[in-house]
Structure formats: C-alpha cells, structure tokens
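Taken from a larger complex, these chains appear in their original positions, while the remainder are omitted.
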Amino acid sequence: ADKVVVGYSVGATALPYYVGVEQGIFEKHDLEIEGVKIVVNSNLQSALIANQIDAAAVMLAVEGMAANVIKPGSVNYISLNAQSSDYRMEQFVARPDAGVKELADFKGKKLVTSPGIGNMSVAVAALTAAGLNEGDYTLDQLDTAQHINVLTSGQHDGAFTLEPAATLMMHNGVAGLIKAGVVAEVVLGDPKADAYMAGGAISQAFLTERPDVAKRYKEAFDEAIDTIHAHPELAREALAKYTPTPPEIVNEVPLVKFTKLSDLTDVDIESFQKYIDFAVSIGTVAEPIDVKPFLAKF
Amino acid sequence: MYRRPHVTVRGLTKRFGERTIYDNFNLDLPRGEFISIFGPNGCGKSTLMNLIAGLIPVDSGQILFDGQTIDEISFGYVFQNYRDALFPWMSAWDNIAYPLRFQKVSKKERDARVEELVCKFDVRINLKDYPYQMSGGQQQLVSIMRALIVKPEILFLDEPFSALDYEMTLSMRDQMQKVFMETGTTTLIVSHDLDEAVYLADRVLLLSRAPATVVDFPKVEVQRPRDAMTLADPEFNRIKGHCLDIFQREVRK
Amino acid sequence: MKLKKLQKLRPLIGVFGLLAIWQLVVMGEIVDPVLLPPPGKTFVAAWDGLFGSGKLAFDFGKTVERSLMGIALAAAIGIPVGVVLGASEKVYRSVEFVIDFFRSTPASAVFPLFLLFFGVGDQTKIYIAAFGASLAIIFNTAYGVMNARKTRVLAARVMGAPAWQRMLVVLLESMPQTFIGLRTGATLALVLMITAEMLLGSVDGLGLRVFEEQQLFNMPAMYAAILLAGVLGYAINLSFFLLERTFVHWAGR
C-alpha cells in the first residue's frame, strides 16, 4: 500500500475524508492513510506547502488561491465544496428576543462575526444590500466558538456565524436563523447558487512526484463523495465520530455540497472563479488568479 | 542604691532543634546600668539579645519590661552581623539618620543630628558612600552611629568594636562611656575583650556554655569616668582576674 | 501537634475561597449559569470524566506525560545554559536580544514555525513547550547568577576550585532564583502544551478536551478540563516547592 499523509481539521467540511477512512475506501484503493489533525486552516496550508502532508482533507479556497498566487501550483484541488441557502454554512442568526426578522432589523443592534476580512466583508456587503449603512450596527469579530457565549449572555444580538455553531445555537434556542446562503447571494446574486469556498487539496510534490498514487487518492476521494450522497446515514455516523458534534444535532447539522471535479460544469467553475475574484476585490487574495490550473488534472 | 529591674527574664527556654540554648533561665537587668556579657563562643549571647528585643520568639518563659510592653520600647542595636543589618540602598549618612525618621524629626534636624554625631566621633569616612563601598571597620562604625543617633530605652551592642582599628576602638570605648554617663541608658554589650568588658561595665554577666546559665554577675565598683589609669586600678584588676578565673573554669568544663 | 496538622491544610483556604466566589458569581446570576456552570456541576462532570464514562482521565494523563517531558527537556537545557550565560554578563548581553525576542513573541504566532521545523507530530508540541519553558528558565537562572553575591564564588576560586566547581557554586548560589525559573518554566510548558493541543490539533490531551467540549457547548465538561489544567499546574508548582524546601534549606538565611 502507498502511504499518504492527510491533514484534516475537525469540521464537517472534511467529511469525505472521514467517510473514506471509515468505509475502508482508501484501503480499497491500496492507500495507507496517515491522518494528522491540524485544526487551524493556515497551519494546514503551511504543512501542505512544506510537504509535511500530501493532502488536506479540506482547504479553504481563499487560502489555497492566496498560496497559489505566491507559489503557483502549491495547492491543487481534487474536489470542491459548495455552500448556499440549501447547503448551509455561513448564516446570519439572531437572538429570539432581539426582534429581528430580517437583515434590515439589525439596525442599531450589536452583531458579531467570525474573524477575518473575508467574513467581515461578506457580512458588511450583505447588510449594506439590506439597506444598512456602516454605523447603523456594530460588528465585532470573534472566534466562532465564542458566538454562542456572547449571544447567550446577551452581549450581542446577532451573529454572522458558521456551522456547526449556528445549528448548535438554534438547537439550544439561543438564536434563530435570519438568513443563509449569504455568500452565494453577495457574490453570485442568488442565495441558492453554489458558492465554492473550499475543497479537498493535494500538494504539488504529491501531484508531480507520485502522480499515480495521487490519482488513486483522488479516485478514493470521489468514491467517498459518492458514498456521502448515496448513504447519508453512513456520513452522519462518520461525522459523529470525527467531529465534536453534539449527538442531539448530528442529524440536523447541514452539510455543504461536496462536488467531484468531474461533476463540475463550466458554470460551476465560473462561480468558483467569481468567488475568487470577489476575494481579490476585497483583498484577501493578493492578485487576480485563474482558478482552472489549480483543479488537479491527472 | 536599689534600682528596679528594667528587664526581667523569667523561666526562659529556647531551643534550636535538639539543642537547648536556654533552659528555665532567669535574669534581672537593672535600669540604667551598663552590663557586659562575657562568655564562650556559641553560649547564647546574641540569642539572648535577640530574645529580649523580640526578634526571635521564646519557646517558653517571659520577658517583662518594667511597666512597658515591648512595642513601646525603642531599642538601639549594633548587630554582630553589622554588615547585613545596614541598608545597602541608602548612603551611610541616610543609614545613620534612619531611626530618626520614626520620631517626627524634620529632615533638617535629622541632618543636624547626624552632623553633630559625626563631629563628635571624628569620623573620616565619606558618608555619601553606600555600605558596600566601605571597609569592614567603616561599616561597623556606621552601624554604631545608627544605634546612637536616637536616645533608645535600651542599647544592645553585640561585639560592636570587633572590626575597628586600634585607635578607633579606644576612642569608641570612651565615647560609649560618655554617652552612657550623659543619658543613663540601660546598655548591654557583648565583648570578647575582657579589658573592654570590665572597663565599660557596671556589672559583668558571666555566662556558661550552652545551655547558658548565669555563673556570676559581679558589680564593677570602679568610679566613672574611667580612663587609661583605670587599667591599673586594683579593684578593676581584681574583678578582671575574678572573671577570667570563672571564665576559664567554665570554658574548660 | 494537632495544630501542626491543621496548618498543612492551609492551602485549602484558597481552594474553598475560589469555589465560594465561583458559587457566588453563579448564584448571583452575574453570568448566565449556562455559560459558567456552578462548581457542583463541574465537579460532577470532572468525576464522570475521570472515573466514569469519559476520556478525561486519559487526556489528563497524556497532557501530564507530554508536559513533563517538555519540562525535563527545558530544565536540562535551561539550567546549564542559564548558569553559563549568567556567569559572564558580557555573554548574556550578547544573546539577551534573542532570549527576550522569543520570550515576547506569542506562542500562537510561532506555532507555524515549529510546524515547519519539526513537523506535525506530537513531538512538536513537546518541543514547543520545552522551547518556551527553557527561555524562562534561562532568563531566571542567568539573572539569579548575575544578582548572586560574588563572595562565595571568589572564595571557591581562591581555594583552587576548577571552573566547573565554581559554576556549581554559582548555581547553588542562585538556587532560589533558579527554582522560580523552574516553576515559571514548568507553568509555561503546561500552558503551551494545552494551547498547542487546542490550536495545533491533537488526538488527545486536556487542550483537545477543552476545544471539543467548547465546540459541543458542553460547559461543565469544558470547565472540568480547565479545572484539571489548573490543578495540574498547582501540583507541578507544589512539587517544585517541596523539592526546593528540602534542597535549598539555606534560602533567606
């Protein structure tokens, strides 16, 4: 068996990796997986560039492309994850007693967002689209895991937050959903459109030095994605095992739309490009970059 | 003349670990007398002073001050370990003036008092120096001056002249006597120099090896002021001889 | 006798004081009890995690193991380097920048660098803990050596002690400070280990537990893990304190 070192975080977005391991899919493809848990995405990115891992179970598109701007080819995607109002990931939530029904109601409220320019920009863009100007609300950045705390304690009225925090809050009655598919709407103009924001990735060295192994890894990954779509219950099982998801919400947590490269249409790729262009426009990716070369070809 | 005791020690017991330094020890220190303590190394002289001054706790027994509590009493103290008792963060001058701070004395008067003392003692030290810049003898001199700057109730002098030079020792003995005659302060001095001990004393407290007991407590009935002639005084020499006899007997035990 | 035994229980005052304040904060509804569970609930969670169904005991053991390895490594490097650097102020001044620089850069900022050099394994966490701790130990030991009195080192030299024996004197002289460095370093190692377990990703350890329980919004369990981290820190400090007390019997004399 060929050894592949895979870095993974603990989120639901790394699901194909968990399923691949749990269902013996990698094994079937004669791959011996060594999993390394790395929870911070930027550390995952460093490890990939430094060749300490061959693959990342999931890599944010913005960070992957930011790396490709500086060192082209260092992050190669083998699948993409889309999010939208159906495949919920980022969303606005508000405390039930805050009197917020839609985004415009956040006028005069205190909001908290997941940290980073990307989250900040999307949140501001969405609020602006809803007719709120800067100064109409306060928006603090705070680690996503803390959102439930500050909403529970009443220090903030609403949050632009991520899964599984959002579901956890809703499940506990701390907050209710106000709007999902925010990125899709802001960037693509339609909350139901597919916003490709992350995906499985492999390193340049893995791709060029052991192309056949990389190919098999990609095939196994594809098969895992198929399994997720075909057997959601198996996927949920893996989710419960690998991510700290409270058992009571493990069946509720929304999943992103895991997409094999072979299933990507030209429209999808264009959406992906649009998202990256948006990232360039807000400055989270330094220079305009064409995404196509970084969708791995074997 | 009977004087009421200034310090009364009753049933004093003090141990360091296994070792008993004082065991049911009793002593009266008369007010306004100059008492020399004479005894072998390690018999407990420094310990006794520390106990009386309340610096280390007694194991049992009582130390009473005629009508006063220990907190009301101001002590003057020249520590045997004079070097460690000076404040290295202050100049010698400020060290000497230190006890005056607690007496509501203005800075100006404090300086005047130090000045006066310096003149009296004919000190040839740069008092702007810090203690660690001074020689051993100079440090000891500063320590003595610090003890004398106030008029304490009781004065403890633990081998105060051990590091002073020949000339300075003689002059300090006489200064000490003068201070005593002027103020009548109850004074305790430890000295290993028998001449010195007897020369200065109204009484000589002779201690035995630990556990220390009072072997004898003879009076020195030689008139004051004493001077170089005293050393030839027959009474002086009788007492000195007597102390020496007792000391040697006790030490060789 | 009985009193002596009671004295040993003195640290419990702090424990109960902390618990009392905690309980009061919860009862006074100063913060939402969902966010800060009462001590009772936390203890139940800790008990369950340690002796019941949970993995807390295992995680605790792992953190202890890795932290101790980090501390041992840090002490083995930090003490000798600190003594050597401290022995020559010139040498210390030359490298001080590097030491202060890395002491002042937050661990979370240099984590990526460690990943680059040492890879993504468990090893790296030990190195991170050891690195941070050794800087603290070097800093404290070196200043202990620099601030120590020179007399005894000079005495050793004049008696013909070779260089390494003089270093030993220097080390012993600076022992109280070195122990403070050890305790500072050990505490830091523990903090770094838990932080690394939280941020670098780990499959076990107290840091993982804190991280996961936070994700699960399982506050009693999270605070149980934090509580254990604090207790572990106290235990490590206590062991060093007891070690110091038997070993550095002369401190402050």
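A few comments on the model shown:
As written, the chain order gives the labels A, B and C, with residue 1 at the start of each chain.
Criterion: contacts are C-beta pairs under 8 Å (C-beta built on N, C-alpha and C of every residue); 3 or more make two chains touch, one makes a residue touch a chain.
Treat the numbers as computed from the prediction; the structure is a model and nothing was measured.
Each chain type appears once in the displayed model; counted over the entire complex in the file, the copy numbers are A x1, B x2, C x2.
Here, only the chains that are shown with their structure count from here on.
Taken pairwise by the contact criterion, the protein chains fit none of the simple patterns, being neither a path, a ring, a star nor fully connected. If you tally contacting C-beta pairs for each pair of chains, A-C comes out on top. Comparing mean CA positions across the assembly, the chain most remote from chain B is A. Once the centre of each chain is set as its mean CA position, chain B and chain C turn out to be 49 Å apart.
In terms of their C-alpha centroids, the spacing between chain A and chain B amounts to 83 Å. Inter-chain spacing, taken between the CA centroids of chain A and chain C, is 37 Å. Against chain C, the residues of chain A that register as touching in their complex are 7, 9-10, 36-40, 42-43, 46-47, 50, 52-53, 145, 148-149, 152-154, 164, 168, 172, 243-246. Residues 31-32, 34-35, 111-112, 115-116, 119-121, 198-203, 211-218 of chain C are the ones that touch chain A when the two sit in their complex.
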